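Only one protein chain is missing; all other protein chains are in place.
Chain naming follows the written order as A, B and C, and within any one chain the residues start at number 1.
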Amino acid sequence: MDITVLQKKISVFAQERDWESFHTVRNLIFALVGEVGELAESVQWLGEIDIEYLAQNPDTLKAISGEVADVFIYLVRLADIAKIDLEKVVEEKIVSNALRYTVEKSKGNAEKQ
Amino acid sequence: MDITVLQKKISVFAQERDWESFHTVRNLIFALVGEVGELAESVQWLGEIDIEYLAQNPDTLKAISGEVADVFIYLVRLADIAKIDLEKVVEEKIVSNALRYTVEKSKGNAEKQ
Amino acid sequence: MDITVLQKKISVFAQERDWESFHTVRNLIFALVGEVGELAESVQWLGEIDIEYLAQNPDTLKAISGEVADVFIYLVRLADIAKIDLEKVVEEKIVSNALRYTVEKSKGNAEKQ
Partner (left out) sequence: MDITVLQKKISVFAQERDWESFHTVRNLIFALVGEVGELAESVQWLGEIDIEYLAQNPDTLKAISGEVADVFIYLVRLADIAKIDLEKVVEEKIVSNALRYTVEKSKGNAEKQ
């Protein structure tokens, strides 16, 4: 996926609807929180589920997928608005995580995650 | 950014640390909620901020960027674990949003968003 | 408000609907996250608002109030299910906050909050 192309699409979408003034940093973070809340709702009463469960419950998988897409779109839009180079910060985070959670100390240890 | 390559990297990272058993659908959604919470904390006492503010407050921008990266990584990992084709569901969502929020009815109207 | 009476009411409500098996610790935390997401949505496109704004926009105030109630109900239910003495932990937290954020070091300093 070309994140820049996606950001351009979302930007045009917002521009066509005169929504640009709504897309401030804090407004977008609230919108992201709202979508993450809907993602949580999509699994809230299910107890632990595995990949088998999702294969047998396409409606649940579809609901989760739709919310994951919503979260992704607002996250990518937020990065665009805040002028965050998403690819760069993700790469940096992976490097810093590797240093912070060395294999030696983190192996099998969820708490170090 | 090649999402598949990123997912592979995160997968290897988890595998090397024996973290795979922790990465269930609901555990990952909780982890995502946790990171979104940290993103919220990074702007919680600031009141409304604009792009100028971020340019003048590099520490705030850096904090937001780090949390955006964390949210992104867990979101991409969740999609991988749940076998969600992220690119496909995002494309579908943009199409369905265009039909749901037509320019005609949504122009300048935040409530329709 | 007598929290114990409220918890009893919610418990009876759940019992009458055979919802008790759904009310596990993690399910209730997800439900809480969902309601907090709706609270976020109720203010997401508004930019900074003050008490004047709410007085002049009763629909927004009503939406916020409804979501605050939902969050409160799930929080109180979670405490009940997890056998947390809500009054006690809140009192303890206020004491520990007073020690952690002394007036001396925290005066006017949002970062210490």
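Definition applied: a contact is a pair of C-beta atoms (placed from the backbone, for glycine too) under 8 Å apart; a residue touches a chain by one contact, two chains touch by 3 or more.
This structure is a prediction, so every number in the text was calculated from the model and none was measured.
For the chain left out of this panel, the touching residue among B:T4, B:T24 or B:N109 is B:T24. Considering the complete assembly, chain C touches the hidden chain via residues 1-3, 6, 9-10, 13, 16-19, 22, 24-26, 29, 31-33, 36, 39-40, 43, 46, 48-51, 54, 61, 64-66, 68-73, 75, 78-79, 81-84, 86-87, 89-90, 92-94, 97-98, 101, 103, 106-110, 113. Interface residues of chain B facing the missing partner chain: 22, 24, 26-27, 30-31, 33-38, 40-41, 43-47. Touching the omitted chain from chain A are residues 26, 29-30, 33, 45, 47-48, 110-111, 113.
In this section, only the chains that are shown with their structure count from here on.
Measuring from the averaged C-alpha position of chain A to that of chain C gives a distance of 24 Å.
Across the assembly, chain B contributes residues 26, 29, 33, 48, 110, 113 that each touch 2 or more other chains.
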